[in-house]
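All protein chains of the complex are present and in place, except for one that has been dropped.
Naming follows writing order (A, B, C, D and E), and every chain is counted from residue 1.
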Amino acid sequence: MRGTTVRDIWKAGGNAVSGWLQTPDILAAETIASLGFDAVCVDLQHGTIDMQAAVGLFQAISTSNATPLARPTACEPAQIMKLLDAGAFGIICPMVNTGEESERLVAACHYAPRGNRSFGPVRAAVYAGSEYMAKANDTIFSLAMIETRQALDNIDDIVSVKGLTGLYLGLSDLSISLGYPPAQDSSHGEILEAVQLVLRKCAEHKLIPGIACPSGEVARKRMQEGFRLVTAGPQMAWLTNAARQALAAARG
Amino acid sequence: MRGTTVRDIWKAGGNAVSGWLQTPDILAAETIASLGFDAVCVDLQHGTIDMQAAVGLFQAISTSNATPLARPTACEPAQIMKLLDAGAFGIICPMVNTGEESERLVAACHYAPRGNRSFGPVRAAVYAGSEYMAKANDTIFSLAMIETRQALDNIDDIVSVKGLTGLYLGLSDLSISLGYPPAQDSSHGEILEAVQLVLRKCAEHKLIPGIACPSGEVARKRMQEGFRLVTAGPQMAWLTNAARQALAAARG
Amino acid sequence: MRGTTVRDIWKAGGNAVSGWLQTPDILAAETIASLGFDAVCVDLQHGTIDMQAAVGLFQAISTSNATPLARPTACEPAQIMKLLDAGAFGIICPMVNTGEESERLVAACHYAPRGNRSFGPVRAAVYAGSEYMAKANDTIFSLAMIETRQALDNIDDIVSVKGLTGLYLGLSDLSISLGYPPAQDSSHGEILEAVQLVLRKCAEHKLIPGIACPSGEVARKRMQEGFRLVTAGPQMAWLTNAARQALAAARG
Amino acid sequence: MRGTTVRDIWKAGGNAVSGWLQTPDILAAETIASLGFDAVCVDLQHGTIDMQAAVGLFQAISTSNATPLARPTACEPAQIMKLLDAGAFGIICPMVNTGEESERLVAACHYAPRGNRSFGPVRAAVYAGSEYMAKANDTIFSLAMIETRQALDNIDDIVSVKGLTGLYLGLSDLSISLGYPPAQDSSHGEILEAVQLVLRKCAEHKLIPGIACPSGEVARKRMQEGFRLVTAGPQMAWLTNAARQALAAARG
Amino acid sequence: MRGTTVRDIWKAGGNAVSGWLQTPDILAAETIASLGFDAVCVDLQHGTIDMQAAVGLFQAISTSNATPLARPTACEPAQIMKLLDAGAFGIICPMVNTGEESERLVAACHYAPRGNRSFGPVRAAVYAGSEYMAKANDTIFSLAMIETRQALDNIDDIVSVKGLTGLYLGLSDLSISLGYPPAQDSSHGEILEAVQLVLRKCAEHKLIPGIACPSGEVARKRMQEGFRLVTAGPQMAWLTNAARQALAAARG
Partner (left out) sequence: MRGTTVRDIWKAGGNAVSGWLQTPDILAAETIASLGFDAVCVDLQHGTIDMQAAVGLFQAISTSNATPLARPTACEPAQIMKLLDAGAFGIICPMVNTGEESERLVAACHYAPRGNRSFGPVRAAVYAGSEYMAKANDTIFSLAMIETRQALDNIDDIVSVKGLTGLYLGLSDLSISLGYPPAQDSSHGEILEAVQLVLRKCAEHKLIPGIACPSGEVARKRMQEGFRLVTAGPQMAWLTNAARQALAAARG
């Protein structure tokens, strides 16, 4: 079955590096996917991307071996299920602050009996082939974003939900929530502790720890710390930095 | 009237640096425009961009002071006129190989008596305001791309067309046409001569010399040579290089 | 008023056959609508269709006499109201599992005093004409999908909501919920009982029983059983089967 | 920082007049914005506009000085946050019927500590510039729509939420809720009382009173009554009336 | 067969009034079509409309009895044929300046033996029904725009093309071509003579005279002069004037 690159890497003990899409640009998506990322994530939360555009982006990603991921706008089951029908093989769910929200996420990612996902994988079954229904529950993965003080407080409830695949740290939002400016590579003590807490809880519960990173360099450092799914920076940061440098070089 | 940034720079004796859009991504367009480029060009020839998407890209550019430019798919008057109606203030026309094509370009960019542009600036007049009809003929500029051996042979006919604003060198295609691999910074003798020919013909006819560049560094060098409209690299090169570097950094 | 084909059929004691759209393809929609279906349903739940695309699909349907229907992604009042504003004349609401959800559906489909629909039928009034506001509450219909064990358990609460038009069986999801593989023509005893339960409850409460079918043949059988709104198979099944057969015939 | 036109008018004691978009037509949006409105609102609730189209509309508005506003489909935090990320500088939130909903609205419009807005202003920071993060909490404004009997009953709870910018009367829905036909210029006693109630509560709590109006004439009257943000009629009413008159004039 | 409203009016000796679309806004299109225009024209030349958007606009028009018309960007057979395949029942062709161009237009609008239209009415046959192939040659109509001095000079060649349905005056462009500012209601002697010339030539050759008008009032006057297809003003003029008036009324 296609789409299992990230799962295969994890099974083999490795770490996965993801691209991160923020616009409905299907050529950008295909180009990024073609570079060799293990996964590419479609960000519906902060990106200017709707569900229907996501379908085209998933197709663009599916021309490569990268596993298609999605971040929904919120922990909304109907939205998550529609992303899965469209071919997302992993969900990075923002703002999972309670055990109840963790359960809602996991339920949306599994057909009964584990969950309550509705049946109709209109594109997913085209992409994955005829095995989809049989293997979906064991293949689709779900990562709960830890990005508020409330989530830190409720982390034991969150990780206790059976079927959750891992946690995904969002340090920008966590920084704001803890009273700091938004940053993905902060060295404030509370932030460093949160990082360790997430790694420790994942180790205890055999969960995958993931984290959003502003650049490839930070992504590398995070993998050395123990994170197993990292983002090597988002699309618009890549484009903006490169265009700004080109303009500066031209101006001299 | 808005849109005159490039014209104003040229009047003041300066050189203009342009961004170069290759996809219908309106957020990428607005972001690039916001960085301080003097112009941003919508490439309908090799980009995955149609006319209707170009309208959105022109709007994205119009949130900044950058002059909106367009490269049509070919020297087709109806297409050029529609781009002007949509708000392009400069046309970089590919494959102008003869004096007749140069005349066709210039005619399409001017209302009578100079040309045969059809009236209906449905967006251009919104963008530029009520002066548009009075000032369009003196504001819109047209650059004929020199990118084949045939164009070099016919350069005197091409530059003799009254109302043409300048020439724009396309070294990738010119290289292929002359028997070399495509490259925008070639040092083959024939290519170097072509560069000098274009600069010389522009100087003789008081035309603006422009050139497509693969990067900001090359753009800077070209301005030092005398080019007055340069591209600091295209959108997908920026994105691809940055994403590739990020992935490499993550992998270590 | 346009859009009443299904209501008229029901009034005359007949049964209605619906087409079922799963993609934003407006030509496919118009073509299907032109074939003589009594209704055509836009599936936002499992189809790759967003709200804005639904508007174009409703227009495509509105070139015919078929009643435009929609299935929202979930029992979300704001989404249902927007579909009605866009011209849906019937809502097939997924996953109505409780009386509270049934009430939420019905309230969203009626202006006060019966419901809480917000006023602004920006396309619906264009399609239906000036009578829309006066007749909407009596014309728009709402069908609650019964597709989980929980819904079976709560069926009395669901059907007791005043203003609900009918029930709509989703046997694929119901099968999964009851522990069977997804199928729309299952003969498991529990499934057969569920079918009879829905028909009986509808008869008792003068509700319309409807059901999703995988093909025209099954649709015919379901009408013989007493169902009064049936789907004669979804768009992608039609296309996929036909294309697969054509390829097989070519290969011999 | 761009986008502060309406805030600046209010600070100077003036009233703001807004345009109102109901379709994804980016040329219509830019044209309306170019006419001198102080604000232009993108209506996702009753308009045929999705989130992704809203991005293009915000860009079209951003070619002018008009402040970009949005009405979400409902009081849904994730949707409101995404509109803010896309560049909305004011939210007109429909159906705020309780203090809890007012709090949810205000929280979505502010980063911590006041609210729980998630960080990722992917377009807003391009539009507004580098000051965005520092100034967003004091610049973005939120207006709670009062349009049901329930909202009138709970108005004290609604206005007590710290950080709310104002109230926005929706008389069509309020009329229906109170048992009258939908109208934005009703003279029923209950409606007139509701208007006075909203003005009085705003005065008491130093909130901005706003109101939807069917035409420029009504908008003028409402400003004379004390409303400080008014809509001079929606897009489709303008177009429909003008087209109808033109046809009548042609027919004689 | 649907789509014959304008043909039927002409047969009965009447005059047809057309709406005129300039943007891809399908709701605006359906709304305008619903008002009772005899025809609605999709303007690809000066409007921000591409071929694919035209398909949606034709569907929107096809919800009414208005005959769908199109103005291509130029006298390009492939484009004209694609518009016909998409369901245009009349072509208003810009810049027909010679007999050769008139012949090219007419040939594109007819299947052999009269013309060279390629077969594949993928949407037209859905809209019109099974009679389409048999009736298309006698139903589709073609109007050659007379809008340059060259066209006036060649008018005898233009009208001599067998199968041409009529002429369509474009006075804005004709004014520019003759040395005047663009205007659709000019009283310059040369313009008045051109109007009479077109009417006279149409009478002599039993052709339909049509004309673009800026408003309903002018359209009425033109019908009194003898024009049988008139435009009661374009979409953006309607919207802009109405929005401008509303803002002025609000400001007082």
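As a working rule, contacts are C-beta pairs under 8 Å (C-beta built on N, C-alpha and C of every residue); 3 or more make two chains touch, one makes a residue touch a chain.
Since this is a predicted model, take the numbers as computed values, not measurements.
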Shown chains that the omitted chain touches within the full complex: A, B, C, E
Residue touching the undisplayed chain, where the options are E:Val17, E:Ala66 or E:Ala86: E:Ala86
Selected from C:Ala28, C:Val159 or C:Ile208 as touching the chain missing from the view: C:Ala28
For chain C, the residues touching the chain missing from this view: 17, 19, 22-25, 27-28, 31-32, 35-37, 48, 213, 215-217, 219-220, 223, 230, 232-233, 235-236, 238-252
Residues of chain E (touch criterion as defined above) contacting the omitted chain: 50-52, 55, 77-79, 81-82, 85-86, 111-113, 116, 118-123, 133
Touch list for chain A against the chain that is not drawn: 26-27, 30-31, 34, 55-56, 59-60, 62-63, 122-123, 126-127
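The rule is short, and it goes like this: only the chains that are shown with their structure count from here on.
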Mean-CA-position distance for chain C and chain B (Å): 52
Chain centre separation in whole Å, for chain B relative to chain A (CA means): 39
For chain B paired with chain E, centre-to-centre distance based on mean C-alpha positions, whole Å: 34
Per-residue multi-chain contacts in chain B, two or more chains: 27, 31, 55, 122-123
Topology of the chain contact graph, where touching chains are joined (line, ring, star, complete, other): other
Full enumeration of touching chain pairs: A-B, A-C, A-D, B-D, B-E, C-D, C-E, D-E
